[in-house]
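Every protein chain but one is kept in place in this view of the complex.
== chain A ==
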Amino acid sequence: MTDLSLSNQAFATKPVPPKEATAFRLPTQWIGVAPFFIFALMFLILPTLYLVVGAFRNGEGGFTLDNILQLVSDPSISNSYWSSIKISFWSAIIGAFAGLAIAIAIVRGGLPSWTRSATLTFSGVASNFAGLPLAFAFLATLGRVGIVTTLLRDVLNINIYAMGFNFLTTTGLIAVYLFFQIPLMVVIIVPAIDGLKKEWGEAAATLGATQAQYWRMVVIPVIWPSFLGTVILLFANAFGAIATAYAFAGPTLNIVPIKLYSQMNGDVLHNPQLAYAIAFGMIVITGLANVFYIWFRTRSERWLK
């Protein structure tokens, strides 16, 4: 409403000429956004398209599907996709539920108010604490001579490495990735839980709903889309992560980003077409995930106004 009256006012008070004058000086209309679009085109969209087009070309520049088919037929590549998808999927799911549990605990659990601000501050930090330093922290904790490893061995007589623990397994990486996945979930989902209006709870209670019914029929349907959307964001987040895993194992670990990294980092890119295809596969997977994300986000925003 305010917006409408404001623009009417502008029309009423402003003499007509300036607006008319800018109308046929077309470039001024775009000048403010031009740097943004040129930048996005040159350094985001075209480089990506270049790889996508390259994925469908052979060495001579003709069209081919061989590169894409090789992603499936070459077992080392398809395995790397599988482990990446597994790690991203489980770290997203576990991170999402753990993050949700923490968020509910601090918002609705009746804990003292300092827990909420402390958790939110910490989550902001931890969700950005990824990459190499995160790997270093876990190596100092659970590495072969790490503090917790030696404590468990000396005090409780448990040798976790003899029990098969290793960072280079899917489980090991998931456990490490949770360190940034859980906080990211907390950061995103707390506002959604805050968005649950008190009136809804009161309305449900007035209509005679039990606590369980309130959760099942009000809370979960309202939170669900933004929850699911965040799960997908976490998935994409883990799928592209490379530095943490690289710090543990160097180029030996078989996950997609490291596969692509070693393809590119070799002295010769022995098969650029294949590297294009690997990159294309990554875009397709995270892209599909994000299509869902945008879809769920628009659905959830309907409720959180």
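Note that contacts are C-beta pairs under 8 Å (C-beta built on N, C-alpha and C of every residue); 3 or more make two chains touch, one makes a residue touch a chain; residues count from 1.
Keep in mind that, in the parts below, contacts and distances are computed from a predicted model.
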item	value
Name per UniProt, for the chain absent here [options: "Transglutaminase superfamily protein", "Glycosyltransferase, MGT family", "Dihydroorotate dehydrogenase" or "ABC transporter permease"]	"ABC transporter permease"
Candidate in contact with the missing chain, chosen from A:46, A:158, A:205 or A:220	A:46
Which residue of A:96, A:233, A:253 or A:274 touches the chain not shown here	A:233
Chain A residues that touch the omitted chain in the full complex	2-3, 6-7, 10, 14, 29, 31-33, 35-37, 39-40, 43-48, 50-51, 54, 98, 101-102, 104-106, 108-111, 115, 119, 121-122, 124-126, 128-129, 131-142, 145-148, 178-179, 182-183, 233, 236-237, 239-240, 242-243, 246-247, 250, 257, 260-261, 264-265, 272, 275, 279, 282-283, 286-287, 289-290, 294
